[in-house]
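A quick write-up on the structure given underneath.
We show some of the complex, not the whole, and keep each chain where it was.
So that you can tell them apart, the chains are marked A and B in the order they are listed, and the count of residues begins at 1 in each.
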Amino acid sequence: MHKLDSPQALSLRIRSFSRRSVMLSEALIKVRTLQPIQFVDLTDEINAHLAASEVEHGEVTVFSRHTTAAIKINEAEELLLEDFKQFLRRLCPPEQNYNHNDMSRRKPPIAPDERPNAHSHCMHLLLSTSETIPVADSRLALGTWQRVFLVELDGPRERQVVLRCANYVRQEPAELIEAVAANGFSGGVRNGNKLEHH
Amino acid sequence: MHKLDSPQALSLRIRSFSRRSVMLSEALIKVRTLQPIQFVDLTDEINAHLAASEVEHGEVTVFSRHTTAAIKINEAEELLLEDFKQFLRRLCPPEQNYNHNDMSRRKPPIAPDERPNAHSHCMHLLLSTSETIPVADSRLALGTWQRVFLVELDGPRERQVVLRCANYVRQEPAELIEAVAANGFSGGVRNGNKLEHH
């Protein structure tokens, strides 16, 4: 396989931890949206859950239980979110003809609160149902500008977001050092409990 | 960070479980598709695997092993799936000129069954290779209208989908209560084995 578009510099910094047990913690976030398309910033709520559940180090999956509400990570800049809304409406114009909106041809079951929302489903097809995000030191290990959004595409509606957190619980220091040594790693990891993160 | 597009109501319902051991179970689903673009609903097959493998509570990653077949979650409504096909063809017209389709300029390796399929790759770029889905009570914890699809974009072809399930196995009740108490949680969790889910 040829190597394409090689970057100028590529450095790999390995930090490996050995953990024995995993704790699962979960939450359901309920959101009532107000606008047809709306970016709801869930980052603080997710961090609050991680802190309250003592999820220290691991991963969290943020999952939307809807086909017209997505999960995306991007920047929480007011003007940018307006651009996103215009962009999604340009790609999937609500006023276009869609088969799904022709209720005379639809077979049951049809939701009691069903609206002509094929454009919302098309937007959702381009976005994501979930994101899996690293957790370090009881917080989402996000970059400077990253925020986690529930993206409403057919609001206003009541929405549910599932959090599923895997917490990798530390081994006893003695066991950790032994495991790390066995794996051939050394350095900062030996310093014990407080491990550096990016 | 300013709070944008705040929702009217936001409630957080925390349910935290302590689990000790994880079981990994996996499966390979093989699909023979029939159409150039086709939405194959895998939800029942995935649920059958979860039941057969006794995956009770955890997460499953559904992963497509292809660059022109995607995994997406959306609604299994016949007319909507037609809209999706038209939408993808509008964004990535098969009849457009693409560099990738000019076999005279391609360097090896070229697949023996290669077709002019740059539009299929472009569609795939907008979709997803995998989805990670919560599992509760041995079933995918999907919302009412959510179904998991393999999305064929260059059919007919034979396709492979990998399932990777992490099953968080319950601790003994006594240990669970102890761990929960140590974490400062109480309430429904103490009621023992049958924990409520959304």
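To be clear about the criterion, contacts are C-beta pairs under 8 Å (C-beta built on N, C-alpha and C of every residue); 3 or more make two chains touch, one makes a residue touch a chain.
Because the structure is predicted, anything quoted here is derived from the model rather than measured.
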Subunit count for the whole complex, all chains sharing one sequence, 2 displayed: 3
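By definition in this document, only the chains that are shown with their structure count from here on.
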Distance between chain centroids, defined by C-alpha means - chain A, chain B (Å): 14
Interfacial residue positions of chain A with respect to chain B in the complex: 2, 21-35, 38-41, 43-45, 48-49, 52-54, 61, 63-67, 76, 78, 81, 91-92, 98-100, 102, 105-107, 111, 118, 121-122, 124-126, 128-130, 132, 147, 160, 162, 164, 166
Contact set on chain B toward chain A in their complex: 1-22, 57-59, 72-75, 77-80, 82-84, 87-88, 91, 107, 126-128, 131-134, 141-146, 166, 168, 179, 183, 198
